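Of the protein chains in this complex, all but one are displayed in their positions.
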Amino acid sequence: MSHSVHSHPQLDVQVERKFIPKQKDLGADVTWAKINKDVLKSLEKPRPVFWVIFFSALALFSFGVYCEVYQYQNGMGVADLNNPQVWGLYIATFIFWIGMGHSGTLLSALLHIIHADWRKPIYRYSEAMTTFTLLTAALFVLVHMGRLWQFYYVVAYPNERWTWPNFTSPLVWDATAIGTYLTSSLLFLYMGMIPDLAICRDNARGARRALYRFLSMGWQGTDRQWANFKVAYMTMACFLMPLAVSVHSIVSTDFAVSQNPGWHVTSFPPYFVLGALYSGCSGIITLFIVLRYVFRFEAYMTQPILNKLIKMTFAIAMVWTYLDLIEYATTWYGSDEVAKADLIYRATGDYALQFWGMIFCAMVMPFTLLIRFVRHNYVVLLIISLILNVGMWLERFQIITPTFAKSHYPWTWTAGWWPSWVQWGIVAGSFGWFTMLFMLYCKIFPSVSMYEVKEMVHEQNMEEKALAAQTDVHEAGLVPEMKGGQA
Amino acid sequence: MTMSNLDRRDFLKVLGISGAAATLAGCGHTSIESGVEEVMSYVHPQDFVVPGIGVFYASTCAQCGSGCGIMGKVREGRVLKLEGNPESGISGGKICGLGQAGVQAHYNPDRLRTPMYKGEGGLTPVSWETAHQILEQRLGPNSPLKGEEIAFLTGGVSGHQRVLLENFLETFDSTHHVTYDALSTATGRAASKAILGAEQPLWNIHKARLILSFGNDFLGSGVSPVYMARQYALFRKAPRGTLIQIEPRMTLTGGNADRWYPIKPGTEGILALGIAHDLLQHEEFSRGVPQEILDLVKNYDRDAVSDITGIGSDAVRLIAAQLWNNTPSLVIAGPSVEGHSYGFSNAAAVQLLNVILGNRGQTMEGQAEHPFPQLTPTLGSYHALADLNQKMAAGKTQALLVYGTNPVFTAPSHLPFAESLSNVPFKVAFVTHMDETAGHCDLVLPLLSALEDFGTHVAEYQPDGVEVMLQQPLMEKLYPESKGYGDILLEILKKRKPEAYAAFPDYYSYLKTAMVKAKPVFKVSDSDDHFWEDALRNGLVKWDGKPTSLEARLPALTMPKPAELTTDYPFYFVPSIRPDMRDGRHAYLPWLQESPETMTTVVWDSWVEIHPKTAEAMQIKEGDILQIQSATGSVRAKAYLFPGIQPDTVSMPLGQGHTQLGRFATGVGVNPYKILDPIFDDHTGELAMHATRVALRKTGEHQVVVKDEGPTTFQNGQKLVATLSADQAKLSKEI
Amino acid sequence: MSLSNLIQNWNSFRTRRPYEGQYDDAPYKWAMVIDLDSCIGCNACTVACYAENNLPVVGKERFGKGQAMHWIRIERYWGEGDTMTSEFPDHGAQYLPMLCQQCEAAPCEPVCPVGATHHSPDGLNTQVYNRCVGSRYCSANCPYKVRYFNWWNYPDRAWPNPLELQLNPDVTVRSKGVMEKCTFCMQRLRAGMDKAKTEGRILADGEVLTACAQACPTSAITFGNLADKKSKVARMWKNQQVDLAKDSQEKSEEGIRGYRILEELNTYPSIVYLERVRNLEA
Partner (left out) sequence: MKKSHTLALYADMDEAANALRELKSSGMSGFRMEDVVVKSPIDHPELSELLGPRPVYIQWFTLLGVLLGPTTGLVLIASAQASFIYQVRGGRPVVPLPPDMVLTYELFILSGVLMTVLATFVAMKLPGNRSPLYNASVSEDKIGILVKADPQSIPQINEILGRHKPLEIMGDQAR
């Protein structure tokens, strides 16, 4: 037990600092009533920067819509796609968005299952992020389609011609998996929100009250409701985790079941899942910092929680790096000469900048997370988390484009293919769309789970009480607040 | 000369319609031409129209002079597709890309639809009445024109179009029919005539064990590519013959060679003499060779030849050895041999090898004597145009009729044809499309397309006896205001010489009468109508002519040593002939523009080919815009790095750079004709197309070369086109 | 209905293709042989295809973007490796007419989300334009890259009046957003097979040809019915010791030229290429 006494030079006060075993996830001043007050306030009065973000997103989205309409009218040709380069940014960004969604599930489902309580203040927006990224990804399925107006052919519906989708196509698996994932995540998000919606209902006025009243469905917080709720929530969490794993595995089969060099890789499913979690986690860090500031969630989105999040991100980044490197290694030491040539092309060819950019952003940059300064400086951390995601986007880009550029068939190789402004516009629009939806969500629904933070507070209190009952509080040094300052 | 047992004079009369022989009026039309401008309900369709079922009609391809028999698939009154006519000995049921595109020439959106007359503001549409009035006023019975005051300038024409044309000129007491061909092979023909006694001997490609081709692109842009390609296929079957191609720039044929040698342009004759030198070491070959030749050849030992030509002395030995081992062989010369000031000697030196090797009667024969020489094609030359140009410039020509040629586009800039045109008071163009020459004319007459008009064709190269090919309309005319070439001429003729022509209501009846009159020659005992209908159905009439034998002359030759390249113009300039564009007349066909040129795969453009090594030394990358400067002029084109070219040579394809030929041709590429230097063959006076030398200048600009090939032109280890050594192949066991 | 169908035909629904003798009882299995020694690279086949199948001319700009629509293309290679082995192409160029290989186990088929491309009973890899939604997965998965997508509404510009009068009424003009590819001139086959069926027979050898085979001046393309053992194409396959249902061909001796391109990818193509022969000592 260390016991140190410092003197404050200016104020000439003696600060007696106790050994602090571990900072709590939440401050001691967080009470149940404060939680209600803070979170409900976020629905009404965010910082003005909220509107800046919202309208910028709206503007980006509008530009994306313009590009899409232009493409719809004139054909996919405006995207400068061509015979080997049939997919371009659309599929790359599609995977990016699908991937982004996975960490929400990781936080809300897996950490729930293993009772990692630090997830509680941040899982709600992560789960919302999952839902909205899936919605954004689903947009790309449509944007990418040559005949958007016939999109319903992909859906299995009975018709007089007895035609069905082709169930052997990974794209149909995709559609099914994403449909399942979107439905399940949305229900999971909604289900977990019901007690909070009841809180909103109990405090709102006017139209909002009607909305919350409708959505909370008459939740009263009775013990029977809670008991059922807990079982149901746990069951769904148990479904969601393998679902998330299957979804990105299936997305990886879009590539892995094909013949193309660089795609026909056995390790693709875990590689994709990890990549998804990785980009999702850094996305969560980004949103953590943004929400914390915009909605004044400083009391809930605390440094200890962020630290845990960063640790998790770093660990996932390392596993992903490992999987990426074994993918290269198996190709390098394998006997598939075409795949090997493709790998060399990725690293040295027309898209070498993107390749090394990915290596730098997604493999090297995570190491900055080990620096304490980075973890504690939110501006720097925000930038780094964005860089990580740029890296992950580049990773998707360089899965698709170089493979098309240098496939089995030399005659149709392309050199330096580059997407047109329409593609970039739609990709930018998708970011606008996501941000817009997400910000709107945070403005309308509680983006911090009130009841679960209350549980956290409750458990912290219980813990303290139990400890306090055992030993002398002062001796054990378990009270984190500073004492003194009165002398 | 072989002659049939029929009186030939008689036939000349008949086919020439000289005198009162013309008695038959046009009787019932049997083609779909009948019913013109009648809207027919399918409730009562004509017998030959079955909705939904395509019917094939035979005709003749007019896209080039090869005279391939074709069949047009006609459905619901529209011609949809052309196929080869299996009856035709030339096409044998096959067709080339250029021929396929005939339908696009027919349906081309830029077809001229009304007559045009030069007024205040240039050419403006006029009615046919006006056009006829003008024609009658200028060329009618009261026309004072006589002799060389009138000139008829055409590309190669044959059959009754030629007969009618010459009959037309005859009424002016003129024989001033000028045939101009921008890709004239007159020099080569003259050399062949001098050595072998025939301008265009028959080549029995399939019988040759070895073909030594000096720049002759017989598979692509030669005299009869489809027939040659068919023969080539046989040549490649067991026992497989070997093709050696020697040329400065790889042609399509060169691309198919077993061995391809890049040679310095203009040194082909020297190489041929070098090979002859080697061959004449053997007594077997030297026997009977005159002393002049032995003296001439003496100086060309392998090393000397190797120095001049850039072909290694081992290669010279190898070529000679193979000629020695593989008999019969066939040695042919092409444009790159002829296109020099000493082109005649060059080509003659090449032909000399055939004589030395004894290929006459084996792989080379004379073409069968044509029973109707007046139907044979007129073969164009450059000097014919130059002569005409001189007369025009001197103001001797009062009226000029232009048909099937576009000299304003193809004449080099040192032949100011467009300027000379302004000296001619009356110029008429017969065209389907407004081209550069028509743009300079006073009266432009819209012709029926080749798929709408009647005609007969006789090919320059008659491989199998003699065929008179029939061209018949495959559908009704698209534009009511267009007229057949024969009909227009006939109409004037009727006025000028009504006693001979009044009986023919139209060109069709003229044609039918003439053909029917010729029936006895084809040994057909059918009735006249049957004969005619059979001819139309088959698309041709055939006469079993036997090949003639060739002579062997060994004239004394002098072979100049080509001048070295200078620092001012350090590159040889070789214009290349695209099999589809030819002299540029087909540039308005979108299928051909979009067809990647086989050797480079470039589309919709002009480019300059340069060897990668040369490009590297000059730091030129693909797509760099280069200025190609000759003593005469300069053009700018994108660089294309091409390994199949002699490193001191640059090459540009002909045919692009139109300023006026419809939307698909105008503004595409540049016209290399305009930088050709005024160098002429000493013997024939032909333009030496391959003698120009140029300098390259980088402009610093860069544009992407639009082409089909990607960044690699190699198979990169994939088994795509595998090559098997000929000694391992077991072709004789194959099916 | 479909359930009983499922149970009744379970065995046939569970069969993998191709298998030995698959077409023994079938009337037709369309196949091709392309003799690369005869092919001279003259582009007659490609233009014939434009004419027969209503292929749009896309123009320079779109061609430059790689959006050309040539169902059969002539590729010209300068060598087998990845560089020139000598300064000049001493043994000429290597021409390769590349068209849809009508693979028996076509990689494009299983990946189409809507089943727009599938295998017909006579062994063709079909493309149903009406069903296509334009996901382009088939093209992505095609190792030969012979599928062409309608990036634009090509008919808008490809056939200015009256060029559209040339269009073949038997062939659909494709609108934007659908995938297309060589059909082995399906319309000709269909008409021929229907005619033969009414006459109670099967098509004779050579009765129906694809446009490319019909045009080819050197007859390098042989097209026919592989199910008919007496047809020329079947005899050539046998002579060249290529078995439709094998993914690598054992040859009884050296010098047999028949091979299928990228056969190692288990695509089982229906086109056999015959190696180009060159007198390498010349």
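Per-chain numbering from 1; labels A, B and C assigned in written order.
Note that a contact is a pair of C-beta atoms (placed from the backbone, for glycine too) under 8 Å apart; a residue touches a chain by one contact, two chains touch by 3 or more.
Remember, it's a predicted structure, so these values are computed and weren't measured experimentally.
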Chains in view that touch the one left out, judged over the entire complex: A, C
Sole residue of A:26, A:199, A:289 or A:426 that reaches the chain not shown, by the stated touch rule: A:199
Touching the absent chain when the full complex is considered, from A:154, A:243, A:265 or A:312: A:243
Touch criterion as defined above, residue of A:36, A:71, A:85 or A:403 at the omitted chain: A:36
Touch with the omitted chain, as defined above, among A:67, A:177, A:388 or A:422: A:177
Option touching the unshown chain, where C:18, C:41, C:224 or C:258 are the choices: C:18
Candidate in contact with the missing chain, chosen from A:56, A:74, A:150 or A:225: A:225
Touching residues on chain C - with respect to the absent chain: 1-3, 5-6, 9-10, 12-18, 103-112, 115, 117-119, 268
Interface with the unshown chain - residue positions in chain A: 31-33, 36, 156, 162-164, 166-169, 172-173, 176-177, 179-180, 183-184, 187-188, 191, 194-195, 198-199, 202-203, 217-232, 235-236, 239-240, 242-243, 246, 250, 253, 450-452, 454-455, 458
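Definition applied: only the chains that are shown with their structure count from here on.
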Graph class of chain-chain contacts, one of line, ring, star, complete, other: complete
Between chain B and chain C, centroid-to-centroid distance (C-alpha), Å: 33
Centre-to-centre distance between chain B and chain A (centres being mean Cα positions), rounded to whole Å: 69
Two or more partner chains touched - positions in chain C: 68, 73, 75, 77, 96, 262
Of all residues in chain A, the ones touching two or more other chains: 408-412, 414
Footprint of chain C on chain B - complex, ascending: 52, 75-76, 78-84, 93-101, 103-104, 106-109, 219-220, 225-226, 229-230, 232-233, 236, 240, 242, 244-245, 250, 252-262, 318, 322, 478, 579-580, 590-596, 598-599, 601, 603-605, 612-613, 643-644, 647, 663, 668, 704, 706, 708-709, 712-731, 733-735
Interface residues, chain C side, partner chain A - complex: 2, 62, 65-68, 73, 75, 77, 96, 98, 107, 110-115, 118, 131-137, 139-141, 143-145, 147-153, 176-179, 262, 265
Touching residues (chain side chain C, partner chain B) in the complex: 36-38, 40-44, 46-48, 50-52, 57-60, 63-64, 68, 70, 73-84, 87-96, 160-163, 165-169, 211, 214-220, 232, 235-236, 239-240, 253-257, 259, 261-262, 273-282
